[in-house]
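One structure follows; several queries about it will come next.
Missing here is one protein chain; the remaining ones are kept as they sit in the complex.
A, B and C label the chains in the order they appear, each numbered from 1.
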């Protein structure tokens, strides 16, 4: 049985080392925060200028000038710090973010990532996506294995505009955990009841 | 009669506009602070990370962690701010310092400045000199017109290693106030009792 | 010589048609709301707007689009800015979308007197097309150039008459870099304190980078996505993001 969104997020939470500085992208990556074991010290970075992001505030305690990169009201944990965007992206590009967990439209077997624009679609923008993809020390992508129309998202070569080239280390989908291995995807783990053949059929690149 | 060091500094003080951000170099430029009219708001910058530098502290009030770029104990005025060297040199190179008043070994008629190294001499270093010369909006040089051995310091072309090329606007010496005018030095004012001929004889470049 | 201006109109002196204006704030948070509204009233045309989002929900800088003040936009994220989507679709506005780190670093470079820098961001993507690339230690970087602006409009928590500024929480964002990059940086301050009212170590941006200050205690600070947690629940949830 394929993993649910929450199960994918729980898998991803295991990728987060103690004490790590982590940036969580839009979509399923967001859910990872909820699956971190209590007591595990993880420093969530929000690229609008916050490290040590806490949970949403209690109703009535929202601060309009304390938001995350999704413009949602958040809180700051003890030990958190605020800074300007120059410093925030210095942190990101300079390799001081240990891990970015991102969504994707396509991931290629060589690690190419496409997650910002669909040709012919409405352009939402780049935001911090390209800096995060280029700068974070490790990139883990969380995504459904195929699109809603059943098309593979793990491909030999991206057809969508790239966010960054050769940056993705690992992909966690509803079907499997896979590493980008250059000439193909290396299967690390299969979802319970999912066969290698099923994963292969849903992937537009070799499995190695 | 040639101007004294203090008279040179007083002349230079007239070059400082109200409200200006000013960096004062080593030697005679240092004396300019003492000649600013009381009540004239001037913001002295010290490139080690201080804007709004005040006078020396009273004895017993020295703070070893509040120094100027000459490593002397200083104070900070109300409205002053401290910052790191990255920000300090961003300020300097980015044109946010209105005026730098510097010493010189040689100044060329095209504005070339040499004030950091004498060939064969002991090298003291560059410090902030090159950034100030390249970055401040206006450069005024205070210097004796000739060396202790009587050699002209205002020249057609610098023989000493440059600090920056084509940056000096004005030179105030013991003999005259002169502007760097490309093909020569333009005499703006003569010290009392000093003739144009005397200045010309002491200058190794045309007067225009 | 105070940099305090008596009102918004005085603060905007010299802002004319064709100006390039950077405006601080992330989405609708930490915007210089009064200055934005005052520019709208003034009505300069043919502006180039440098802003992360260029407004949202029909508010803030979106009102400049509504009034057709803006000919060009440099931004990083369009997102839910329907006014901008509509104008992009209609082709009535020239929009350049750049990576956020490059966006702010280019302004920082302008303010710091640097002509450009080599960044890894955007290499191998459309962002690097037509730009110089170069290898350093086996990795490819793209040359991005400084982005100076004519005016910067920023919002801060505290200002003094010299223009020393202090910001609050995540409303600092692009504001310091924008001020640095501007010929004329105008700070809209919630609080104005006398000289000495800020400890030297508490200043976030030195007055050397700020030309004018205007005191505007009131601000709305629209929350775009009000997210809260249940008092009982112990769950963490930073929610979705997207800019």
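Simple rule for what comes next: a residue touches a chain if its C-beta (ideal position, glycine included) is under 8 Å from a C-beta of that chain, and two chains touch if they have at least 3 such contacts.
As the structure is a computational prediction, the values presented were derived from the model and not from experiment.
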Hidden-chain contact residue, picked from the options B:36, B:172 or B:187: B:36
Which residue of A:76, A:158 or A:177 touches the chain not shown here: A:76
Sole residue of A:96, A:166 or A:186 that reaches the chain not shown, by the stated touch rule: A:96
Hidden-chain contact residue, picked from the options C:44, C:116 or C:197: C:116
Those residues of chain B which, in the complete complex, touch the missing chain: 24-27, 30-31, 33-34, 36, 38, 44, 46-50, 53-59, 61-74, 76, 82-86, 88-89, 92-93, 112, 122-131, 134-135, 161-166
For chain A, the residues touching the chain missing from this view: 18-19, 21, 41, 43, 45, 50-52, 76-83, 87, 89-97, 134-135
Touching residues (missing chain, whole complex) on chain C: 105, 109, 112-120, 134, 136-137, 139, 141, 145-146, 166-169, 172, 200-202, 204
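What we mean here is this: only the chains that are shown with their structure count from here on.
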Centroid comparison with chain A (C-alpha atoms), farthest chain: B
Most central chain, Cα average position: C
Centre distance in Å when chain B and chain C are each reduced to the mean of their C-alpha atoms: 36
Chain A and chain B, separation of their C-alpha mean positions in angstrom: 54
Chain centre separation in whole Å, for chain C relative to chain A (CA means): 27
Per-residue overlap in chain C, given as positions that touch at least 2 other chains: 108
Chain B residues counted as touching two or more neighbouring chains: none
